[in-house]
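With one protein chain removed, the remaining protein chains of the complex are shown where they sit.
This part shows subunit A:
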């Protein structure tokens, strides 16, 4: 039994599943860390995932191409980001309360929209989802090939976003300004930049990324929209952001680790064959998240201005 438990790690199938499970989390953590780097906690993430999943899928169902659906999802996310941003940045409302409100609103609007569009369906309608990658040379490699063959272009986008965000934060004037506004907005103001503009922009862009995480589920991992399909993925991203110390590279690592644990527990369930209740295994990734937070969060270097509203001219 121990042997078969270890054997899982050698299966290409397991690694392919790891990446598939991790992809929406990668988008989510990147989005959350972008918002938080600018000083705004965005607990609207869970609802924005739902809205992105629903709107992207609906757009494709109504005839848009797949990438059009991706854009629609991102725009939907940005819109909810704008709402969260206006309430928390210029108006300075509580970021916790507003975020939970945005989650409730976005989830309800998405469910409502789905019910209005499909009043009487028993089985959810389906779309033609992103096809698996067909890579000329890489696809023929041993071990790596079969893993890649199960991924889609949407996953490639997630990995590209990791690199792009890391580069922007570390190397560009915009990245400097974003990091500064989450640490000391007065420093940004004193240099003649707009705190409100930077924070609003970061929350909108971050929310767009979150919505892409949702859209991945309906446009790539599955091909339909179900109620309850997000199932806490957004909240996991909030925890993974702390685990990642607000760094895109570590965000990728955290998402992959969580994905690997989830994929592993699914396979462990089949090995033990019901001797252990399946709920125990389902719990594992979350137990890991809590353990990791206990270890990491105590030493976490939070952005100093996180959750602190800034009003111009008030010191």
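We take it that a contact is a pair of C-beta atoms (placed from the backbone, for glycine too) under 8 Å apart; a residue touches a chain by one contact, two chains touch by 3 or more; residues count from 1.
Just so it is clear, contacts and distances are computed from a predicted model.
Undergrad: Of the candidate names "Simple sugar transport system ATP-binding protein", "Fe-S cluster assembly protein SufD", "Peptidoglycan-associated lipoprotein" or "Minimal PKS chain-length factor (CLF/KS beta)", which one corresponds to the UniProt protein name of the undepicted chain?
TA: "Simple sugar transport system ATP-binding protein"
Undergrad: Given that one chain is not shown, which residue among A:91, A:141, A:156 or A:174 touches it?
TA: A:174
Undergrad: Of the residues listed, A:191, A:231 or A:270, which one is in contact with the missing chain?
TA: Residue touching the chain left out of view: A:191.
Undergrad: Tell me where the left-out chain touches subunit A, residue by residue.
TA: Within subunit A, the residues that touch the unshown chain are 171-174, 176-177, 179-181, 183-184, 186-193, 301, 303-304, 312-313, 315.
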